[in-house]
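A single protein chain has been omitted; all remaining protein chains appear in their positions.
Per-chain numbering from 1; labels A, B and C assigned in written order.
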Amino acid sequence: MTTATNVLVSKKYAKRSNAAEVWHRLKTNKGAIAGFTIICIILAITLYSVFFISYEEVTAINVQNRLQPPSWEHPFGTDDMGRDLFKRTLYGSRYSLLIGLGGVSISLIVGLILGSIAGYFGGLVDDLIMRFSDFLASIPTLLLGMVIVTVLGQSLPNLILAVGVTAIPEFIRITRSSVLVVRNQEFVEAATAIGMSHLGIIFTQVVPNGLSPIIVTVTSRIGAAIIEAASLSFLGFGIPVPHPEWGLLVSEGRNYIRIAPHLTYFPGLFIMVTVFAFNILGDGLRDALDPKLKK
Amino acid sequence: MGSELNGQAAKDNKELVLEVNNLVVHYVLQEETVEAVNGISFSLEKGKTIGLVGETGAGKTTTALAIMNLVPDPPGVIKDGTIKVCGYNMLELSARQLEKIRGKEVSMIFQDPMTSLNPVITVGDQIAESIMLHEKLTYSQAFNRAKEMLEMVGIPGARATEYPHQFSGGMRQRVGIAIALACNPKLLLADEPTTALDVTIQAQVLDMIDELKRELGTALVMITHDLGVVAKICDLVAVMYAGRIVEYGTLEDVFDRTLHPYTEGLFNSLPDIRNRKNQLQPIPGLMPDPTNLPRGCSFAPRCRYVSDACREAQPTKHQVSETHVIYCSAYDDSNFQIERARGRGGNG
Amino acid sequence: MLRYIVRRLLWLIPVIILVSLAIYILMDLAPGTVIDSLITEQMTPEDIEKLRQEYDLDKPVIYRYGKYMWGLLHGDLGRSQVTGISVWESFMTRFPATLKLSLVSVVIGTVLAIPIGIFAARRAGTIWDNLTTGFTLIGQSMPSFWLGLLLLIAFAYKIQLFPAGGYRGPSSYVLPAVTSALMMTALTARQTRSSMLEVLRADYLRTARAKGVPERLVIRRHALKNAWIPILTTIGMGMSRFLAGSAVIETVFSWPGIGRLTVEAVSQRDVTLACGCVILTCILYVIVLLIVDLLYAFVDPRIKAQYASGGRRRKVTA
Partner (left out) sequence: MAEVLLRVRNLVKYFKTSRGVVHAVDDISFDIEEGKTLGIVGESGCGKSTTGRCLIRLIEPTSGEIIYRGQDICKLKRSEMKNLRKEMQIIFQDPYASLNPRKTLLQIIAEPLLYNKIISSRDKFAIEKRVLELMEKVGLAERLINTYPHELDGGRRQRIGIARALAMEPKFIVCDEPVSALDVSIQAQILNLLKELQRDLGLTYVFITHDLSVVNHFSDDIAVMYLGQIVEKAPADELFENPLHPYTQALLSAILIPAVGANRERIKLRGEVASPIDPPPVCRFAKRCNYYSQECAHGVPPLLEITPGHFVACHQVKPVAPSATKAN
């Protein structure tokens, strides 16, 4: 064996890595597969709408066509301005995805930084950060969102910001507690014993091991962010009309709920299915990442 | 229903409190089956103590849970065997009948005193609960009995209204003992009751179990990996390896007339406090994978006296004396001796 | 214990100061002012200037905020800049509607959710478990306004069983209560399931069974008592989420509650009313969370001991 030094011994015994193991378990989780598939379909719809549906097409008014029920020509019917609801709904998927991903990115980045600082260093820094987080958490989320949008003006970036800010305390808390759990493990002490610095420990020991609960929170939080943004839009604190954001579409449909209920059905259904997909994927991820299930 | 149970009990031998016959317990998981207990038999008379000795994965705890018929199902499956506690066939009783026997005829002390008590119920209530269930007393009567039980295990009765988190580990284990002994059971199963405790506390708790057992005439199954504990309180010893009993006999049989190579290996692994220069002779290798046990003797891969026959077939049973039984094919050769026996100078 | 409550209530003071500061100044800086909606075509620039002076708009923000805080210090939340009615009075006339609705839905939600959660946990991995998990996941994925509208279409328009909105008589409670109770049920049932699953693995249940405790009591007395903490957390969270999100359901069902009041105040740039509403809602929110924390002490003696020793609130991860 020792003669053939041109081949790494570790190659000879190569096997599935940790990430591959999680992927393997994820693949066998029906819920996660379903969620993942739906998300892919929604992504495909979004890409299609970006290339093939123009903004003019979904905002142009055509009064003769107003409030038609679903038909072959207009699968979801038309709205009060005679615009095709099917195209408007497809076009709207980009907002929800952008808000979901963008909002969570904001809360994730801020929460990850503040939470890991609080958890790793403890003491006064921890106290200060947690007081800030407590303060932010004592303001009801929707109210905070409303105020942020009102102050900064109604637009997509501001809506993303509003949704992102409201979830920051949750991410601070989750990051902090998972960092705390990892920090007190003996293998972190072992890293100190070989002379590793704080930064080295954070990046090679703490972060990789504390990531699971954060990944799970990210996934399910995307769903919550989409709902929150839709609710803000529904209340009139979202993206201004005539952008076909889903919450806004439901809100518009509400005015014709007696004569044209289809205006309410479809955009709401899209919100639900999208959120459901992220939630079910989050559930699957939690099972796949659960170390208790490891042998 | 009570009379029906009594009738069944009366028919059986009164002396034997516990009879385990050819017990087989497996844990059937999705991808594999853990063969935890593979056909063990032993019995225990009233007032006696048997030590089930073995290392992690020997199947000791599973055996105890099977005696209570508490093996978690799924994944646990009792594949074969009979278990009689005070004449009751534990594996055939209905759930309601079992509830009447558990805590009354047979009870159990668990290993970890930190997790085995309910954190949100006062210790007095936890003791009183089993008294109320089995003795048909009112709550206040039962609670007074609970206080007496606490006094008996050396805790002031006034602390009955406190919660487990207010007690230290040793005290909690005493509470666990009080719960187990509350209804004066005929059989007590103790699953490593002192492993989680400090040396001096361990000695206190063992002394107490020993005293109470004598006082109440309870038969005791002491599950442990510590041969010192066995030497202190057991009358009989069953050495377990990979779900089987490999050597069985009185304390003197197993400790002073050791015959099985595994038992010998255990003794050789222990530092001798009376001779600190003594070199340890560990058993080489590891416990076999319980999902993939070898065809022949499970100890064969680690045994220094192994022969081809050991690898092929299950070990044969040798009844050495009235009380002493070993399962080892090496003794098919009547001249065979392990080193420990040679050391004793006992020429065969 | 009392010290703990007092400390938690004192925490409200910095929250109120910071919240009012943030909201008052931010809303003030936002484009548009309250008088925009009062200005008519006929008004001369002098009239407008007079109006501005009346509302102190000619002075710096800090002046207005100081004046507001001065009032707040004396327990005066000021008057609505639009209607002129005192903020406290506007809030309190609307508050009972919200309170009643949230209590009804919390009660319905809890009563339904806990048995469902236990049912699913005890049959973990079976088809029943999957079905309930599916139901709760869908419940969590539905925007409440959409669910409300669907119920409206079905039960108020298609079959006219319940009124489409308003706040008159018991039948008007049904649809809004069902909507929020469904959300609450989904959330709580899921939490109950996972905390029961956690508890069902516990060693002390084995001890209880070894004592001969009947299975039904093992669940009710030994398991559920320990599962309460996370369940309570969720109920508290549901309650506060309801307060926070009440605006949505109140809008759908034209329910005259505090949520809608706040929305109206914010859209009309009624800084005083909006600020007052947000502060009062925050206080409610903090009180709900405090009540939940106090309930913990009831079900768990360990937490009680922690409060008594002046320890910080245990962080319970939901």
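For the reader, a short list of remarks on this structure follows.
Keep in mind that, in the parts below, contacts are C-beta pairs under 8 Å (C-beta built on N, C-alpha and C of every residue); 3 or more make two chains touch, one makes a residue touch a chain.
Owing to the predicted nature of the structure, the values given are computational and were not obtained by experimental measurement.
Within the set B:T56, B:S94 or B:S140, the residue that contacts the chain not displayed is B:T56. Touch with the chain omitted from the figure is made, among B:V28, B:A158 or B:A231, by B:A231. Contact with the omitted chain, checked across B:N22, B:T161, B:N184 or B:S269, is made by B:S269. Residues touching the missing chain, restricted to subunit B, are 55-56, 168, 170-171, 198-204, 206-207, 225-232, 251-252, 255-256, 265-274, 276, 278, 280-284, 286-287 (touch as defined at the top). The chain not displayed touches subunit A at residues 1, 5, 8-10, 13-15, 18, 185-187, 189-197, 200, 204-205, 208-209, 291, 294-295.
Note that only the chains that are shown with their structure count from here on.
Centres computed as Cα averages put subunit A at a distance of 52 Å from subunit B. Centre-to-centre, using mean CA coordinates, subunit A is 23 Å away from subunit C. Not a single residue in subunit C touches at least two other chains. Shown for subunit A are the residues that touch two or more other chains, of which there are none. On the subunit C side of its complex with subunit A, the touching residues are 11, 14-15, 18-19, 22-23, 26-27, 29-31, 133, 137-138, 140-146, 149-150, 152-153, 157, 240-241, 243-245, 247-248, 251-252, 262-263, 266-267, 274, 278, 281-282, 285-286, 289, 315, 317.
Those residues of subunit A that touch subunit C in the complex are listed here as 134-135, 138-143, 146-147, 150-153, 173-174, 177, 223, 227, 230-231, 234-237, 247, 250-251, 253-254, 257-258, 261, 264-265, 268, 271-273, 275-276, 279-280, 283. Looking at the complex, you find that subunit B touches subunit C at residues 68, 70, 95-96, 98-104, 107-108, 110, 112, 115-121, 129-130, 133-134, 163, 165-166, 176, 179-180.
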